[in-house]
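Below is one structure, written out as structure tokens; the observations come after it.
Note that one protein chain is taken out, while the other chains of the complex remain in position.
Chain nomenclature is as follows: A, B and C, assigned in order of appearance, with residue numbering initiated at 1 for each chain independently.
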Amino acid sequence: MARVAALALALAGCGAPADAEQPIPFNHAVHVVERKMACVECHEGVLTQAWAGMPSTDDCLRCHAFAFTGNARALEAGKKAAGPDRDPWVRLYAIAPHAQVSHAAHVKAGVVCEKCHGDTGKSVVARRELMLEGEGLMYWCMDCHAERKASLDCVTCHR
Amino acid sequence: MKPPDVPLTALTRREFLQATGAAAGAIGLAAFPGCKPEWFGDGERVPSGPESWYFATCTFCPSLCGTRVRVVNGNAVAVRGNPAHPKNAGALCPRGVAGLQHLYDLDRVMQPAVRRAKDAPLERVSWDEALDLVARKLEELTPALVIDGSRGLDADLARRFAGAVGGHYLSTVYTGARYAWDYERTRYAMFFGHEFLEDAPDLMDSLRAFAQLRGRAKLVMVGSRFGVSAQKADEFVAVRPASEGALARAIGGRMEIDDAATATGLPTATIERLKREFTASAPQVAIGWRLLPDAQEALLWLNQVAGTFGKSGGLSVALPPPFGQWEEQPQPAARPLPAAAAVLVGALRPAHPPAGFVVALSPTLDDAASSANVVLPTTTWLEQEAVHVPVAAGRQVVAYSHPAKELRRVADARPAGQVLIDIAQRMKDARRHFAWPSYHLALRERLVGVHDAQRGSIKEELFTPFMEKLAAAGVWTDERVTNLATYAAEPAPWRAPAGEGLTLLTHATTTLGEGEGANLPWMQELAGWQHHIGWDTWIEVHPKHGFASGDIVEVASARGNVRARVVATEAIHPEAVAMPRGGGRTAGRWAKGRGADVAALLEDPGPTRVTLRRA
Amino acid sequence: MPRWGMTIDLDRCSGCQACVVACKQENNVPFATAEDLDAGRGIYWMQVLARVEGEWPHVRMETMPMPCLHCDDPPCTKVCPVDATHKDSEGLVQQSSARCIGTRYCAQNCPYTVRFFNWKKPEFPGAFANYRSPEVAIRPKGVMEKCTLCAHRVKDAQDRAHREGRRALRDGEVTPACAEVCPGRAITFGDLDDPGARVSELARSPRAFRFLEELGTAPKVFHLRETRHGDG
Partner (left out) sequence: MATADHAALVAPLTSTGRGQKLLVAALLCVLAWGAYGYVTQLRDGLQVTGLSRPVYWGMYIINLIFFIGVSYGGTLASAVLRLVGAEWRRPITRAAEATTVCALIVGGPQPLIDLGRLDRAGTILLHPSFSSPMLWDIVAISTYLVVSVAYFWLALIPDAAWLRDARVGGRLRRGLYTVLAAGFTGTDAQRRRLHVALGIVAVAVIPIAVSAHTVLSWVPGLSLVPMWHSALFGPYFVLGAVFSGLATIIVALAIVRRAYGLHDYLRPEHFAKLGLMLLALSTVWSYFTFAEHLTAFYGKIPDELVIAHERVYGRFAKLFLAMALACGVCPLLLGFRRIRTVAGTVAVSLLVLAGMWVERFLILVPSEVSPRLPHEAARYAPTWVEWSELCASLAAFTLLFIGMTKLFPIISRWEVDEAASAHPKGCEKR
């Protein structure tokens, strides 16, 4: 039923699915908890750009080519499944097209990743933590902006 | 609307129907069964991602402005001026910005195509097949005519190609003397028949000069049409059409003022004052454009009398940069020969399409390419490694551009120069003149000379770091000024131009240009902004002729006739009509059939007289 | 808090349309087809208006580059029934395409006619979709849109300055797309409340005037009157 709701929201243009079978069975917990990797190591835009960025399979292979051949094969399979020119991930986070959130600005302001992305880093299968959609999400954002004395002008996010 | 990211195949039909129903309900569409949510979309956003910038030289006009192109996710998403470029210092004209619509033109030639029979459709073939065919045909059908609309290195290679195949070379872009106007120091500028803010041999110079000279120099516009240039000039001198030559002679002291007054319709006092002002305000320049040859002569001479050539604040002829010379330049045939084949290079529109076997090297399926026997896709200026030589007063400039590797290819296209090399290398005789394995190396040989000169803004001992710095800056300049004095002969006495009827004045617009902008929708919609006209050709007519704005008239000259939409306005001399250039293309989905091509009316040398008839 | 404003020097404007095209490109405004133009439905956040007066040869032509003038007392914002348009904390009159319901009342009450309605879904046919800018959302059909004075550039620049540890932007650090490409450098953008800013200097010049000032809308976009050689 959750899937039905998610698809309904997706069809209504409201957002992405809460979770999905990824072409590559990526395990956040192994990387973040066990290996102590920082988010920015794969999501390279978070410190300097509006976008966070998703790693390409080539990025993965920078480490995996040596160590974990089994996983490297999974990567290759995932890459093939995704097809050329497409990054092999199903996006879980999407906001309305008229809104834009700058990762860099939030990180600079001291908002930790977990504030919006919850325990994704500890998850085995990534799922969206933020269940708010549309205006509900907007008021959640605005509460935080008001608390931190960040700009409440519409154009801050809607541009 | 963004498609859902959930794999739909994994859903049961029941789930899907539930979801669709819920979605429809959520949007409140229950009252309209069958409505798709697209009806009420929330807009779209292109995802952002890593961005990169690269330099490109705009070749839409002879100004050759330096641009910076922004690439996000493999797509070019903005064209801006290069602030470090001496030509445009970060500014751009509308055509440069619209380069994006040229790059992503819906009529791009995607791969080589061949027309097997006369009226057969174009058929896609491989590069090898097309090049072999062209090389074989050009060897069979000699001599060949090379008609060239390209600039820079491509043009050099086209000329060389014409020589190598023993053909005649004809350039359709302006190749006359390139006067550099040292406008920053000018005190008095007279523009003769020259819509200097719309139509200029060097539009960027003109636009920037006007803004910088405002209040510091006096700008005088002499003409028979009151356009935006006339308004923005400090003084507008309304003369009878085609009489600019008389005024130029009178100011230069080559014609009695009373005679000039009769010819131009100006009071003698005005001519006397203009003469006084012009002579007394050194440094001064007199610039003409779209004039009769005799007026152009008179202007050259006027500048010479005033001593503007080679002087600070005046006009000079640019020296070529210290390019490395290619060995042994084969010379094209001096006179046009009866050609059996033609090679068309770059975006151009020959007035008379050549007969015989025609090869078009073109980025888009424009007028010339769409009727050719073979079409070879070339890159646009946004995708091509190129070297250009913009003319700037007091400087030598070499602009180098190289597209970012992130830019996704739009078509299986090659630089025109590369295509010419590829063809020549498949020909027995021409091969020896095109010994470079690639266009890149031909270009490199040129730049080696600039490196070897060891002067200007980039000096490096080794060539590789020199190239790196050049690529990072986009431009090499040298302050070394080499002004050349020029000599103009005394003009013949003024003779009133023959013919009767209304004199047709034509001018390019900042948008359509000579037709470069015709297949760019942004340019079409803004073509007649001052009259709220777009996507059409208009004719400015004085109201006394009895036509009302919006009427469609047939404009006939001795050479042909076209249709145009009337703009009845007081802003035109009653003895003249004015029409914009660049309309009436025969190919291109945005250009085809939009407006009329005034080139079909123009007489050589002119003036062109026309009659109007309500259509 | 800055109070953004703009000056447009008519003495330096040649009506070349570069600003118009740069604006369309920067802000993902679709081109107007011949049919759109014919119906009067082109969208131009920046446009150059023209008017010709007089009789040959004593003709006068006015050319007026006209973005949204970002009034200090905007008549458009107060009539919106859902607060989709408002003056923000930095003085810019903004339009939220997500909130707008399409009554077009704001457009009626704008004496400068610089508010635009999406009569249809914006179209970027074929490969033209490639050149759409990621910075600005493409508006859906049925809502109003208008010049934002490139607020997205301002916000990006402020974010950047913040990352560099600066609280305010330097004068000239951010330019709207129209100003960036202008060959005559006719357009100046900046903080009107900063007395040293170039824009406030120009706005104080005796040549500065504001269109339809008598309506009391107090635009923050000033135009600078044309002069002639030898004038004062």
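Definition applied: contacts are C-beta pairs under 8 Å (C-beta built on N, C-alpha and C of every residue); 3 or more make two chains touch, one makes a residue touch a chain.
No experiment lies behind these values; they were computed from the predicted model shown.
Undergrad: Counting contacts across the entire complex, name the shown chains the missing chain touches.
TA: Checking the complete complex, the chain left out touches B, C.
Undergrad: Sort through C:Trp4, C:Phe31 or C:Tyr112 and give me the one touching the missing partner chain.
TA: Counting the whole complex, the residue in contact with the absent chain is C:Tyr112.
Undergrad: Which is it among C:Ile8, C:Met46, C:Cys68 or C:Cys100 that touches the chain not included here?
TA: Candidates C:Ile8, C:Met46, C:Cys68 or C:Cys100; residue touching the omitted chain: C:Cys100.
Undergrad: Which of C:Cys13, C:Val29 or C:Leu49 touches the chain that is not shown?
TA: With C:Cys13, C:Val29 or C:Leu49 as choices, the missing chain is touched by C:Leu49.
Undergrad: Tell me which stretches of chain B touch the chain missing from the display.
TA: Given the touch definition above, chain B has residues 27-29, 32, 35, 39-40, 532 touching the missing chain.
Undergrad: Tell me where the left-out chain touches chain C, residue by residue.
TA: Residues of chain C in touch with the missing chain: 37, 39-42, 49-51, 62, 64, 66, 75, 78-83, 99-105, 107-109, 111-113, 116-121, 141-144, 211-212, 215.
Methods note: only the chains that are shown with their structure count from here on.
Undergrad: Could you put a whole-Å number on the gap between the CA centroids of chain A and chain C?
TA: A distance of 35 Å separates the two centres.
Undergrad: Distance from the CA centroid of chain B to that of chain C, rounded to the nearest Å?
TA: So the centre of chain B lies 29 Å away from the centre of chain C.
Undergrad: Enumerate the residues of chain C that touch no fewer than two other chains.
TA: If we look for residues of chain C contacting two or more partner chains, we find 97-98, 135, 137-139.
Undergrad: Multi-chain contacts in chain A: which residues touch at least two other chains?
TA: Correct list: 50, 96-98, 100.
Undergrad: Per the contact definition, I'd like the list of chain C residues that touch chain B in the complex.
TA: 11-18, 20-22, 24-26, 31-34, 36-37, 42, 47-48, 50, 52, 54-57, 59-63, 97-98, 121, 125-128, 130-135, 137-142, 180-186, 226-230
Undergrad: Would you mind writing out the residues of chain A in touch with chain C in their complex?
TA: The contact residues of chain A facing chain C are 48, 50, 96-100, 102, 104-105, 108-109, 151-156, 158-159.
Undergrad: Would you pull the chain B residues touching chain A in the complex into a rising list?
TA: 1-2, 4-7, 10-11, 15-16, 18-20, 22-23, 26-27, 37, 41-45, 47-50
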